[in-house]
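Sharing a structure below in structure tokens format, with a few things to ask.
For this depiction, one protein chain was excluded, whereas all remaining protein chains were kept in their positions.
This part shows chain A:
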Amino acid sequence: MSPVLAGVLQLLALTAALALAHVPLGNYLARVYSSPKHLRIEKWIYKSIGADPDTEMRWPAYLRGVLAFSLAGVLFLYLLQRLQGVLPGSLGFASIDPDQAFNTAASFVANTNWQSYYGEQAMGHVVQTAGLAVQNFVSAAVGIAVAVALVRGFARSRTGELGNFWADLVRGVVRVLVPIAAVGAVILVACGVIQNFSGIHEVGQFMGGTQEWNGGAVASQEVIKELGTNGGGYFNANSAHPFENPTPFTNLFEIFLILLIPVALTRTFGIMTGSVRQGYAILGTMAAIWAGFVALMMWTEFAHHGPALQAAGGAMEGKELRFGIGGSSLFAVTTTLTSTGAVDSFHSSYTGLGGGITMLGMMLGEIAPGGVGSGLYGMLVMAVVAVFIAGLMVGRTPEYLGKKIGTREIKFAACYILITPALVLVFTAAAMALPTPGDSMTNSGAHGFSEILYAYTSASNNNGSAFAGLNADTQWFNSTLGLAMLLGRFVPMVFVLALAGSLARQQPVPATAGTLRTEKPLFAGLLAGAVLIITGLTYFPALALGPLAEGLAA
């Protein structure tokens, strides 16, 4: 079978699996976040944290819950790393430096999972399991909770109430993430991913010399790493490591896990707002962008010139032989269009244009289909902007799902779309302008610039993947990237929740023949166009000096 055909078949299998799985899961999620009943274990949790899961919260209260919980998470994770040296079960690793501990704490709480450390050489079992793995679950649940709050904003009327943050958080973990992760982990173990608490093994190499292999609870972390669009690998090589991702099947399965919840949430959105077709329109927009990116990526990677690359059947540098160009392209596009950041190949080694595609994917705001929760709310905010511009063209005050997009709504949406470009561009410019940060680059020229641009793009958009080559474990990068991750995660959430509150207060306007039909393909196309033009234009000059300069040079 030719590698191109293999890539296409994988794409088709993935699409089919998602098409089948997202319906029941989307329906289930809608039930989870609408049900008035609590499980027994949930009641215990509410009691122990002193939360009343039945009080309805307005948006400021909901936001306070999100911020308080996340701040506690950052502090806990920071302390855990700083104290690693004195904690048992740490494989003898030392405590982490303050700047790196801050960076890692911010990274995992912000669902970014940027890693400026080498997993197997820095973090012991306690930090990995009690700290990082826990955040893998809860940071994902926070994202889903905020998305659900926004969906309630559309669905509800004449109330400011958006649900209860604690209930949404706990249900996300208990009823969604843990059960799916448990099943997924078993499947991964069955396919060869390791799951143990053994220490470090010294193994002899074929060519002489020795190599250290870590054991660990890899499968359980691997599954939530993908399912919660986290991306922080147990090993530094992330999903390229055979203990994390041993076969082409696990590769495809991990991609499936990444896309599963973001895709299913579009159906949940449709059900909760009373129109499944509205969910399909959002899903269609996401799918169109994703498929377009996959096609572009496969084209640029397969078509690469040069005798060595031609002999290999394409740009194989930095890619695993067992995944090939097809599987790697699929993974790279998926991980950058969601806020995952797990990698099974090295984005830095992609062709110039291929590297640009991974960056553009993140720059779009990771909304196709995006991170768990964050993808949906990001796309809905873009939909609000698209509706506002296009809605005017049908001669009415723009409405989306019966809610008018007025001054307040557009103010929140406009602030939302400002945040990440501001973070990416300002931090990148500062790094380029200052004398020392540039020393971290491995490469010179356009590729070196791409390393830094990629780092801030990844951090601000909460992706977490890295354009290998940049030495990010410096005080400058640990601090600025940490800040970018926190601001890039939580400031947008403020505007999303404010928008949700504003929408929930409105009285819905009934749809008529004069209303913009947002469930139609025309609107989905328009939305995709708006996403590409508005966010694409913001980064065009920066991209031109990095990946475009490199990719067009040949």
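For the reader, a short list of remarks on this structure follows.
Note that in this section a residue touches a chain if its C-beta (ideal position, glycine included) is under 8 Å from a C-beta of that chain, and two chains touch if they have at least 3 such contacts; residues count from 1.
We adopt the following convention: contacts and distances are computed from a predicted model.
Per its UniProt record, the hidden chain corresponds to "Potassium-transporting ATPase ATP-binding subunit" from the list "Oligopeptide ABC transporter permease protein", "Potassium-transporting ATPase ATP-binding subunit", "PqqA peptide cyclase" or "Ferredoxin". Interface note: of A:7, A:391 or A:492, the residue touching the hidden chain in the full complex is A:391.
In the complete assembly, the contact with the undisplayed chain comes from A:422, out of A:178, A:291 or A:422.
Of the listed residues A:118, A:197 or A:540, the one in contact with the hidden chain in the full complex is A:540. Taking the whole complex into account, chain A touches the unshown chain at residues 385, 388-397, 402, 405-407, 409-411, 413-415, 417-418, 421-422, 425-426, 428-430, 432-433, 438, 446, 448-449, 507-510, 512-517, 520, 522-523, 526, 529, 533-534, 537-542, 544-545, 548-554.
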